[in-house]
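For this depiction, one protein chain was excluded, whereas all remaining protein chains were kept in their positions.
Chain nomenclature is as follows: A, B, C, D and E, assigned in order of appearance, with residue numbering initiated at 1 for each chain independently.
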C-alpha cells in the first residue's frame, strides 16, 4: 500500500532548500560504493546534514497521519538527495538492515519527501514495479510517499532541471506490510465511524484493534 | 470464549428425548475404554443414534449464530449421553483428532446441547477450569454451550435426578481460538453498525473481514 | 503483484465470443443480490456457461506461465460478463470463500480475461486501489490479468461500446501473496540462470525452492 | 488463563496501605482523559507513588510463582487505586502499548493486587467477560490476580465501603497467551514429576521446554 | 531427526525379495528423465509393483513406532529400487509435491527400507549432508530409515554386489520437522513416565500434547 502524506509546510520546505543550497553534495555512491545503479548526489556537510535531518525527522514524528500509517519504531535521519540531468537510480531493492551511526535499523518502509516543484524537472519519477503493474510518483513540495522497502523501485532519469528530495527508512512496530495496512485501515474506519457507534460496539472495536496490535506488534 | 446458543425448539427437544426414551444406553467407556474418568452412559441403538444425530446436526448447521461463532468445517454426529446419580466425567481434555466412521475430524470446539430442565437434577454442571478461574454451565433445554476443546473440563457428579445432553465436536475453518473469536466479534460489530456506516467505510470493513478470513482460514 | 498472461489464442477468443453471442445474459446481481455496486450482466444459459467455462479453464490450466505464477489448487469455472454503457462495478472486495456447485473455494487470486478489443469501448478499466496508488488494466483480447482478491478494486463505468470479459477466482497452494510472489520470482531466476550455474549451486537452488514450497504450501 | 498469586505478606500490605493513607489521590481520568468508563481515584504524590511502586515491583519480581506464570520482561510501576461508593470502571480493554516515563511497554498481562479485605466493601469485583461466561475476582489482601490484558473486563460498582488495589501491566517474554500458558503448565508438570523420572526422560523434558521457550520467546 | 524403525520381519523381507526377483527393472530415470544424478533401476511390472507396494505400505501403517514418529497422513506406494556396481544417486533434494496416480502428495519425510544384508555390497550408503556434518546409513534387512525430505542427500556409489531397497515419501499431519520431532519426544516421555505420574499431572501432560497437536496439526 502506498500513502501520500503532506509532511512539510511551505516554510519548512524553504528551510530545507536553504540548508541544501548552502551545502556541498557528493556522489551518492559514497554510501553504496558497489551500486552502479545509483547515480545521484547527496548532501555531505555534517552541519547541514544534522540540521536538515532534525527538521525532517521532527516533521515526520509529529505527523499523526504518518504515525497512524507507519507505526514508527525507528526513523533513519533523512538525507537530502539531488538528481541533475542524466542522473537516475536504476531498479533496486533497499537492504533489510542498515548500519547507522546510532545503531542498526531494519528498513520496513522507505519514504521520499519531495522538496521542489515537479514542474521544475522532467523525468525523475519514483517508479515502483509490482510485476506487470507500474506506479509512478512525482509529488508536490512537502509531500511524502511512503512505500514498502521490499519492492523493486527506481528513480527514472532526470532529463531536464533538478530533482531535490529527502529520503529515509523506517523500522515499524508492525513489520509485516499486510498486517500494518490492515491495522491502519481498521483504525481509519474506527476513527470515522466510532462516534456514531453504540458504546459497547465501539469498545469491541477498540478491543479488536488492541488484540491485533498486541498479536502482531513487536516488543517495544 | 464461551457462547450459549439456543439450538433446539421445544418440539425438537421433545423429539430427541422421545428417541432417547425408546433407546438403549451403554457404558460411555465403550468408546474410551482406558478413560477411568468417564462415568456416563451413551445412546447405543444404531437407528436411534442416526435419527437423533441427524436432527441435531441439521439444527446446528441451520443456526446462523452458531455458524457465525464456529465457522464450521466438519461437525461430528452428536451423541446423546446421560448421567444418573453417582455419574460424572472427571477433569479431562478432548483429543485433538477423532476417528469417526466417515473419516478423521480435528476437534477445535466441543459442544454440549442440554436436553432436560436443570431443575430435574442436582450437580451435573459442565465445569471449565481456566487456571484459578472456574466457569460452570447448566443450561435450559435446547440451549448449547460451545467451548474450546483444549481446556480442562469436567462434568460434575450428578447427585439426584438425570442429566440428558447431546455432545459433539467441531472442526472449524479457523482453527485458532484467538483468531476465530476476533473474526466473530468483528463480524458482530459490522452486522450491528454496518448499515449506519458511510458506504466506503462499510466496504473497508468487509475488505478487512475478508482479508483476515483469507489470512487465517484453512483451505476448504 | 500483478501479472498479465496471454491465455487465449485469437481463435479461442472467437470461440468464446461466439458462445456468448448466442447466449442470454442476466443481471449480475443474480449471484450477489445485495450488492448494489455490481451493475453488469452475466452469461446465463447452462450449456453456453458450461462450454465457455470448460474452454477457459482448460486454457488457464494448460498455461505454464499462469501455473508458475498462481500455484493453482482450484479454479472456479470462469464466467463471461459484459458491461454496456452506464454499467460499472463499484469499489468492492471479493469474498474469501465462494460456494460453488462443486464445493467451496477460497479465493486467493482473481482473474479477468479480456475478450474484446479495448478500442471497442470507452471506460471499463479494471482499477485497483493500493492506498494512494492507482493501477488500471484494459488489456488485449485473450490477455488475462491475475491479481490478489483481497484488494479494493472496481470496474470503471463503460461510457461507450461493450466490454466483454470472463472472470474467475483461484485457490492457490500458496495462499499468502508475499510467499507466492517470492516463490515465483525465485523460480524465474532459477529458470533463467540455472543452466549457467555450477551443478552443486543449482542443486542448492532447487533445495531452497523445495524447502520454501514445502514450508509455505498447503496440503494437497 | 487466570492465576491467583499471593504477592504481599500482611506486613507489606500494611506498608502499602500506610503509604496510601498519607497520600493524596486524584481522579483516575488524569491518565485517560477521554475514558468516560473510568471512575476511580489514583495515588498522585510523587514520593508515595515511587515508594509503593518500588515495594510492589520488588514483591512481584521476587515471587517465583509469578515469574513462572508470567515470564516477565518488563513490569510497569504498580499504581495504587481506590474506589469509593458509586465508583466503577466500565467494561474496557487495556491498550496494547503504554507510554511510560521509562519507555514504552507492551501490555500482555494485567495484574490487580488487592490491598484490603473484601468484607470491607460491597461490589467492586473484577469482572471478566469471556463471551457468555463471566468470571469475578474479589481477593484477600496481598493476593494478586494476573489476567490477559486483551479481554473485556470491568470493575463493578462499589456500593459500600472502599476498595483499595494496586494495578500494573506486564510485558511478557512469551507474548502469546496460549504459548505462555502451555509453557507454564509444562513446567509445573516437570517440577512436580521431574525427580521421579528416569534421568534421560527428565533431560528430554528439559530439552522440550527449552526448545519451546526458544521457539516462542522474544529476544531479550 | 533421524529414526531407524524395524518395519519388516525376516519373512516379509523374503516376500519382497521374491517379488523383486521375478520382476523386470528399468532405468530409474523413467520417472525423472532430466535427473542425471539418478543412476539406479526400479521395479517396473505393474503386478509386482502393486504386490510389493501393498505389503510394504501395510507394514508401515501397522507399525506404531513409525506412526508415532511420522504422524502419517499419506504414504506414497513404496518402490523397490536396486543399485548394481557403478550405480549411485548423486546429491539431490526430493521435490516438495509429487504427482501420483492417486493424487498429489507433499513429501515431508522420505523413507528407505533396506532389503538385503549390508555385507552383500560395498558402498551404497545413504549419505545425508547437514552442512559440515555427514551421516551415513546402511541398515539391516527390514529396517527403515526415516529422514526429512528437505535435506541434501545421496546414495553413494555401489562398488561391489547389489543394494536392494524400497523407497517411499510421506505426507505428515505435522508438516514442520521441528514441531513433529518435539511432539514425538513429548509423547515418548509421556509414554515412559505417564503411569508413574500423579493422575492430575498426567491429565495435564495429555492436555499439553493435545494442545500442541491441534495447534500444529493440519486439517485431516
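We take it that contacts are C-beta pairs under 8 Å (C-beta built on N, C-alpha and C of every residue); 3 or more make two chains touch, one makes a residue touch a chain.
Because the structure is predicted, anything quoted here is derived from the model rather than measured.
Student: Going by the stated contact criterion, tell me the shown chains that border the hidden chain.
Tutor: A, C, D, E
Student: Which candidate, A:14, A:45, A:65 or A:94, sits in contact with the chain we can't see?
Tutor: In the full complex, the listed residue that touches the missing chain is A:94.
Student: Which candidate, D:9, D:99, D:140 or D:206, sits in contact with the chain we can't see?
Tutor: D:206
Student: Footprint of the hidden chain on chain D, which residues?
Tutor: Within chain D, the residues that touch the unshown chain are 173, 200, 203-204, 206-207, 210-211, 213-215, 217, 219-220.
Student: In the whole complex, what residues of chain E lie against the chain that is missing from view?
Tutor: Interface with the chain not displayed, on the chain E side: 1-4, 128, 130-135, 137, 145, 177-178, 181.
Student: Suppose we count only contacts with the excluded chain; which residues of chain A make the list?
Tutor: For chain A, the residues touching the absent chain are 37, 73, 91-97, 103-108, 149-150, 152, 171, 175-176, 218-219.
By definition in this document, only the chains that are shown with their structure count from here on.
Student: Please state, in steps, how far chain E lies from chain D along the shortest route of touching chains.
Tutor: 1
Student: Note whether the interface between chain B and chain D is symmetric in residue numbering, meaning over half of all numbers used appear on both sides, and answer same or different.
Tutor: same
Student: How much rotation, in degrees rounded to the nearest 5, is required to superimpose chain B onto chain C on the basis of Cα coordinates?
Tutor: About 120 degrees, rounded to the nearest 5.
Student: Distance between chain C and chain D based on Cα centroids, please, to the nearest Å.
Tutor: The separation of the two C-alpha centroids amounts to 51 Å.
Student: Can you check how far apart chain B and chain E are, centre to centre, with Cα atoms defining each centre and the answer in Å?
Tutor: That gives a centre separation of 39 Å.
Student: If you look at chain E, which of its residues touch at least two other chains?
Tutor: Within chain E, residues 204, 207, 211, 215, 219 contact more than one other chain.
Student: Based on the touch definition given at the start, go ahead and assign the chain network to line, ring, star, complete or other.
Tutor: Graph shape here is other: it fits none of the named patterns.
Student: Looking at the whole structure, which two-chain pairs count as touching?
Tutor: Every touching chain pair, ordered by label, is A-B, A-C, A-D, B-C, B-D, B-E, C-E, D-E.
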